[in-house]
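Every protein chain of the complex appears in place save one, which is left out.
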Amino acid sequence: MDLGIRGRWAILLGSSRGLGRACADSVAREGVNVVVNGRTAADVERAAAEIASMFGVETRAVVGDSTTTDVQDALLAACESPDIVLLNGEGPSPVRFGQLDSSQWDRAVQQGIVGPLSFVQRVLPGMIERRFGRIVAISSAMVKSPNSMMSLSHGTRLGLTGVLKGLSKDVAKHNVTINQLLPERFDTARQEQMAQVAMKMKGISYEQARAEQIASIKAGRLGQAHELGDTFAFVCSAQASYLSGQSIQLDGGSYEGVF
Amino acid sequence: MDLGIRGRWAILLGSSRGLGRACADSVAREGVNVVVNGRTAADVERAAAEIASMFGVETRAVVGDSTTTDVQDALLAACESPDIVLLNGEGPSPVRFGQLDSSQWDRAVQQGIVGPLSFVQRVLPGMIERRFGRIVAISSAMVKSPNSMMSLSHGTRLGLTGVLKGLSKDVAKHNVTINQLLPERFDTARQEQMAQVAMKMKGISYEQARAEQIASIKAGRLGQAHELGDTFAFVCSAQASYLSGQSIQLDGGSYEGVF
Amino acid sequence: MDLGIRGRWAILLGSSRGLGRACADSVAREGVNVVVNGRTAADVERAAAEIASMFGVETRAVVGDSTTTDVQDALLAACESPDIVLLNGEGPSPVRFGQLDSSQWDRAVQQGIVGPLSFVQRVLPGMIERRFGRIVAISSAMVKSPNSMMSLSHGTRLGLTGVLKGLSKDVAKHNVTINQLLPERFDTARQEQMAQVAMKMKGISYEQARAEQIASIKAGRLGQAHELGDTFAFVCSAQASYLSGQSIQLDGGSYEGVF
Partner (left out) sequence: MDLGIRGRWAILLGSSRGLGRACADSVAREGVNVVVNGRTAADVERAAAEIASMFGVETRAVVGDSTTTDVQDALLAACESPDIVLLNGEGPSPVRFGQLDSSQWDRAVQQGIVGPLSFVQRVLPGMIERRFGRIVAISSAMVKSPNSMMSLSHGTRLGLTGVLKGLSKDVAKHNVTINQLLPERFDTARQEQMAQVAMKMKGISYEQARAEQIASIKAGRLGQAHELGDTFAFVCSAQASYLSGQSIQLDGGSYEGVF
């Protein structure tokens, strides 16, 4: 399928590894030039080099926390007029409800709401003017089925969900779409880390921790990052212009709710 | 993007015109062989011929109402082991709530619930056994925002939504996914017909009726059938294996609700 | 709390036992006169007598299947101008998806959609004219989290949900509200019956079957019918005039979804 986005430019926050990297690969395969971002210089530079080499597109590497003004400046210096923006970043660690404190919230809100939205504020006027924009956030399936241990995560991600949904209604008429992907249990470093947490908290083996992760998924397996990457690419396509304001779950069919 | 479905077979109910035809085109372009179905022989045969010629795939034509046992027999005679099934058909006409009667419900239930599900019953065991299946229903955005004039439509489509969702949980582990597309106001014969209805009911001109349709869509335009077709193709792809139980709105960003 | 409905009349379908009876008790306690209905004459008559004696209201007994025209005639003969209507009836039995057939659907649709809606058609004009109406359906929590064994139930209940929601938008301006209650696992004959089914299907004891029912509920217990009855009474109150189009879950906090 020709996605109609060859030659476009994407700024992909948090794209040096895992799900974000898979998104970068998927759009680069379709001929999109990409700005790769992440916190670890070696990862970011390797990703940018690999993507350029594998897919023959232009790539640029911007290292640092994308929720800061400096890094946002650098991202926009690397690509002044992005057509596609991926909002992605590390999620907060699990915390028991009783132990949540104000400084944890401040950090989670900065990472999950304020930082991403300030970047959206900077790229949106240009997308509207050029009459093409695709903004996609990688959120979490938990926004639709919250679990108290992850309050920092869904507490901020739901806020972002609402703001992006409200905003999507305003910009649809300019051919700017805003959507979210809601992954659950992909085979990335995040699930490795969650398995380590489970091993400690429950006193179980690594194999048991991984088996429990899989048992929670109706598909009977973890997701593969490229599956999310290709969904991202489709949502960014020219022909996905009429699809906006959606939160698409990628969870192996696990969500219980009818909508 | 390579969807990984070249050589597979699809039975596409209600695919001789409009949105269904667009679905047929989009998967055929990816190398899927298709069984085209519809009620008007000339349309079905033309579609089958055009698709074979345009995309170089095998096509077969089965004429008739797909909710009947005879036509379901003919469809499965044309393709014993479909990998992909599209559930699609004409929606019921608008009726004021006070004028709904039992025979209208009987017909709508047969067309919208019983007929499609009996076909799913027939194809599902094979999909499970072969460990690949993609079932997609074209529903309506109205299932999430019902309007009393269309009670026959959302009254049956919501029923189907629920049954398919429940079922999707059972079959995810066999690599069989079940999803729905929820279109709103695509530029097809259906909207032409709705415009005619509005002209009569409101005493307005054709141009006004069309303008009102567009005014209800945040994107400021009607959808194009190929946009839905390509979304269908993506949902049927190999890499969409982890996406199931979803109802994806294609409505130009119009739905008010956050989820 | 004074619910402001003393002296009003209610027709309560399926109210001789279980949840429906609890609804009858709760509004009768507030001074509402009630028409009791059910299929077993002894139950209906006992309920009508007990309610009259306990709460000092007028009661009438109408025996028979409320989805038939004859019984609907008798109900409206017993009370020409109801202010409150409860839509309630026995749910369908569990059936495996592969074994569903057309005659099961026909019966479930008649019981779950066509019958209740034909009664709504008959009472709604009067409610609109008198500028007071409370229509409440007892649905099931399963409409929001469907399970394939209960396809007949949520397949029809979701249809009814959609039709009632669409209709609620039209009649809000006349002080007619339409809402649903979504119970899960109340301590009634229905759960006794489901326990018997589970004993046979799983080869477990009665105690195990009941323990499994309780284990599925976050509150750690089954619901008590009077809890639903009082919620019904509140939704029927004068001061609930601004609450319409809602589906309120009574499930011991069990639903996973955020909305």
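Read from first to last, the chains carry the letters A, B and C; within each, the first residue is number 1.
Assume contacts are C-beta pairs under 8 Å (C-beta built on N, C-alpha and C of every residue); 3 or more make two chains touch, one makes a residue touch a chain.
Every value quoted in this text rests on a predicted model; they were computed, and no experiment measured them.
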Query raised in the report: Hey, which of A:Val27, A:Leu167 or A:Leu182 is the one touching the hidden chain?
Result: A:Leu167
Query - chain A, residues in touch with the chain not shown (by the definition above) - result: 97-98, 100, 102, 105-106, 109, 113-114, 117-118, 121, 124-125, 143, 146-148, 150-151, 154-163, 165-167, 169-170, 258-259
Report task. Over the whole complex, note the residues of chain B touching the chain we left out. Result -> 143-146, 154, 158, 255-258
Report summary line: Those residues of chain C that touch the unshown chain are 1, 3, 26, 29-30, 144, 161-162, 165, 168-169, 172-173, 175, 177, 218-220, 223-224, 226-228, 230-231, 233-234, 237, 239-256, 258-259
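Throughout what follows, only the chains that are shown with their structure count from here on.
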Query raised in the report: Looking at CA centres, what chain is most distant from chain B?
Result: C
Query raised in the report: Measuring from the mean of all protein Cα atoms shown, which chain centre lies nearest?
Result: B
Report summary line: Rounded to the nearest Å, the gap between Cα centres of chain B and chain C is 33
Query raised in the report: If you average the CA atoms of chain A and of chain C, how far apart do the two points sit, in angstrom?
Result: 43
Query raised in the report: Of all residues in chain A, which are in touch with two or more distinct other chains?
Result: 144, 255-256, 258
